[in-house]
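Excluded from the complex is one protein chain; the other protein chains are retained at their positions.
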Amino acid sequence: MNTYFLQVFNGISVSSIFMLAALGLAVTFGLMKIINMAHGEFIMIGAYAAYIIQNIFSRYLPASIFDLYFFVAIPASFFLAGIFGWVLEKLIIRHLYGRALDSILATWGVSLVLQQLARSIFGAPNVDVKSPSWLNGALLVLPGLQLPYKRLFIMLLVIACMTAIYFLMYRSNYGRKIRAVMQNRAMAASLGINTRKIDACTFAFGSGLAGIAGCALTLLGSIGPTLGTNYIVDTFMVVVLGGVGSLWGTIAGGFLIGTGNTTLEFLTNATLGKVLVFTLVILFLQWRPKGLFTINSRSLDE
Amino acid sequence: MKIKFLPKMKKSVIFALTALFVSSAFLSGCGSSQASDSSGSAGDSKDTIKVGVLHSLSGTMAISEVSVKDAEMMAIDEINAKGGVLGKKIEVVTEDGASDPAVFAEKAKKLLQQDKVATVFGCWTSASRKAVLPVFESNNGLLWYPVQYEGMESSPNIFYTGAAPNQQIVPAVDWLVKNKGKKFFLIGSDYVFPRTANKIIKAELKSEGGQVVGEEYTPMGHTDYSTIINKIKEEKPDVVFNTLNGDSNVAFFKQLKDAGITSKDLITCSVSIAEEEVRGIGADNMTGQLVSWNYYQTTDTPENKTFVANYKSRYGQDRVTDDPIEAAYDAVYLWAAAVEKAGSTDVDKVKEAAKGIEFKAPEGNVKIEGENQHLWKTVRIGEVQPDGMIKEVWSTPEPVRPDPYLKTYDWAKDLAD
Amino acid sequence: MSVKTFLKTPSNKVFFVIVLLLLAAPLFLSVFRINLLGKFISYAILAMGIDLIWGYTGILSLGHGVFFGLGAYAMGMYLKLEAAHGKLPDFMAWSGLEKLPAIWAPFSNPLSLIFIVLIPAFLAAVIGYLTFKNRIRGVYFSILSQALSLIFVVLFIGQQAYTGGTNGLTSFRTMFGLPLAADNTKYLVYYAAVFLLFIVYLYCRFLIGHRFGKILIAIRDGENRVRFSGYDPAVYKIFVYISSAVIAGIAGAVFVPQVGIISPAEMGIVPSIEMVIWVAIGGRGTLIGAVIGAILVNGLKSGISESFPEVWSYFLGLTFIAVVIFMPEGLVGIVKKYAGRIAIRREKKDKTAEKAPSVN
């Protein structure tokens, strides 16, 4: 019984990780139609940002406040990845609007450079980020049924990010501007919106979200130059399955792929589970090529 | 401005020619210039002996292989500082295998055919070794392979300085059954080494009355182990035998700890985690867990004290040494000793001379077994310490004879044909 | 088509020069370099296939490594059985198989080499039919094709007993009875590769040269317009996808005897995207660009990564960004532009010369 309950929890937990990793992509891909193959590398930048903050805390600050580093690391990851994203947009992405296929190729070049950059700076081997002690341990629901705090924390973080995105995109003036630019650039520009600035900020925001994901992933996995490559295909599948341009789609896509992965892995094995999930997603997309949550609009057709 | 008068068609022809010549220039590049200076025996010119170092310096395997390359370079420099081999300096040709077996094969061909090196130190993964094996055999080259592996191989052109299964896995299982319990859960990355290792373990457990309660493989780069940990919890094994590789280990141990399982609750024994990997995992995530190797940085020999000190002073105090690093270091010395004994770098002569050669290695005495070109090695089971070092908890009293095909074990009869 | 008409187009002329150079290469390169060049030729064949589907039809497939791999594995399986001399291949024995699995059985016969073509064709037909009929296109197709290559890599690694796992297939000894390690065999294999390069080029030229090629470009420019002009773009796309997959399969089969190994590492996401780079750098939508791109990039890769392995990633990444953004037409595009400019200048000069009174 406990096993099955825990499995459900695992499914939700893995879903939340996928959602977190895919959120930034939902912004850059969904809103801007830029396929950022370097998205995984922004996750990596976030992870290394956490590593740097941890090192600063352990080296220069009293040990008593070491556990608080994570609260600094999350915004630091967001900003570092965001700055990288902003620079990238200014240098490269802005040449690629409306050239979705080319954006795949160019950003893949970016991912190569960023990986090698990480290797040059931090070395090829993995580095260790110590989780803050308040995240160690687990919530004891029943004897034998423990829910790790880290996984609960990531779930909360996802909810927080989602809420933030929701308010930013749908309840703020800035969000209105973003949506205006993404839907009709010329019209928005003629209304006096600085579309160039909006583009750069949106891309930086999406990249920053990837950074937060990277920071959170240090709790669960390895931190190395190739960290991002482990997530890139999964996150794209999440966004595509959910439906491009829809926040709900990303949530649903993350949930389906996450629980699908864990359930099939539990029933069969990890290799087969992964193959089955991807095959099912590909088949599903044959039936609904635009994903679960489609925005039916003529402008998207061509 | 002569170009101007060329018709436009010819422009593109010229372009094609330039492009081709550029690439063929790269093709023939260093090779052709160096090919000429090789005399009689391989890689042996007037005052230097050329050797190849072939590891992944880029790509996913660079994580592990760069340190191994460093150890080989250190050994070569040490030997050169003492006057070299046969009175000649060793000259190194480094190649990058780029974590791609096909590139390994290509670079091995280059080292043997173009550079005509006397020997090659290199490879890490079984895939890369299998890729270069036919190259070394058909060119009669010599490869020194420094990593523990799954066995079932004994190429006449390869010397294996890492552990064969009977020098790592087999004794570890035996010790675990006697000291920790009989119920085993096997977890590994989905590739050749873990699958073969687990076949061996299963056969051994059967003969020792042990039991396998679960066997799971995850794709390379798998990042979520919650489901498998859940399966482990359900099966309640005494021992988790871990053959995961690379990044997956980090995820596995971090998540195992989160699930409330520490070495006090459940012992794991890993055979692909050495000091270098422990650093990436975080020592606190696997304190008290077991590993099985032939060498640790803490191994108590005078040779090791010098080795560790030299390695650190050369590459940085924060660097650690581990088993493959040490095995790679040994390989260079063993080759040098064999060349001295043979009085030549000729592959056949070196192979003949290498039989039975002994070396006081950092891990203690090692000896080349002539029959299969593996090393006699001491087996050590160690426990991960909070500082990331590994403390030896048990070792074989003597070096163990290598037996890649497990011929001397009754239970292994059906494994190898 | 006569040789004369063939040589009328500049790009055919350039290709002809390249083939001549390749044929002459053994005169001035060592066997090792010839072997390496043979590998590049297999990549050049592959690049033409990718150019057909990406450069001409505008479909970016990030899963062509799979087709390359399938062709290569078909070849590898045949060579492996030839090396095993009727016994079970070594890796199967370790993996616990007792007899040859059914999917391997046909490969003891040389006729099975037809699978080099058939397997990629079949897979491409199924995937193409599903995705193109369902109008999955653009980035969606690219992402799906990427997932496809991930699926295949995971499967091939996981099915160790049948595929050799991460090790792949290696240790081939002979090909049709000829020892692969012998220099003469290497030359033979090399010339076979050049021959296939030529054949595949002719095939692509044939496709492109007719109205079919214009329809492909039309699909790239405006698929809806094509549809409302009465064509079913899906049928064309499926056909091109299959052609391109078959070419990739042939390239894989050319690759194996030269390199001596095929492993899942050759069919993954990274190699699949690198293949597209060659075409992009050479010049998409021109067959000759694909050929030049593949040979040039791989030549550089061998050269640069031999000397500076760390630099290669930077170099490749930056080149790629630069090519995509600043020279989307690739090297061939630059040459055309440069040549075009010269031609215009020449024309102007000619005109002024006409007007001016003759000097002599």
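Chains: A, B and C, in written order; residue numbering restarts at 1 for each.
By our rule, contacts are C-beta pairs under 8 Å (C-beta built on N, C-alpha and C of every residue); 3 or more make two chains touch, one makes a residue touch a chain.
Here is the rule we go by: contacts and distances are computed from a predicted model.
Note on the omitted subunit: UniProt lists it as "Urea transport system ATP-binding protein", one of the names in "Urea transport system ATP-binding protein", "Amino acid/amide ABC transporter membrane protein 2 (HAAT family)", "NADH-quinone oxidoreductase subunit A" or "Cytochrome c oxidase subunit 3".
Summary of contacts with the chain left out: across C:V17, C:V31, C:A161 or C:I217, the touching residue is C:I217. Note on the undisplayed chain: of the listed residues C:F16, C:Y129, C:Y187 or C:Y231, the one touching it is C:Y231.
Although one chain is not shown, part of chain C still touches it, namely residues 206-207, 210-212, 214-215, 217-218, 220-222, 224-233, 235-236, 239, 285.
In this text, only the chains that are shown with their structure count from here on.
Between the chain pairs A-B and B-C, more C-beta pairs are in contact across B-C. The centroid of the Cα atoms in chain B and the matching centroid in chain C are 34 Å apart. Inter-chain spacing, taken between the CA centroids of chain A and chain B, is 35 Å.
Among all residues of chain B, those that touch two or more other chains are 58, 190, 217, 219. Counting partners per residue, chain A has 116, 119, 271, 274 as the residues that reach two or more other chains. Note for the complex: chain C touches chain B at residues 10-11, 13-14, 17-18, 21, 25, 28-33, 35-37, 39-40, 88, 91, 93-96, 154, 157-158, 160, 165-168, 170-173, 180-181, 255, 259-263, 265-266, 288, 292, 295-296, 298-300, 302-307, 309-310, 312-313, 331-332, 335-336, 338-340, 342-343, 345-346. Considering their complex, residues 58, 60, 62, 130-131, 134-136, 138-140, 142-144, 146-148, 150-151, 154-155, 157-158, 224, 269, 273, 276-277, 280, 310, 313-314, 316-321, 324-325, 328 of chain C touch chain A. For chain A in complex with chain C, the touching residues are 33, 35, 92, 95-96, 100-102, 104-106, 108-113, 115-116, 119-120, 233, 236-237, 240, 271-272, 274-275, 278-279, 281-282, 285-287, 289, 302.
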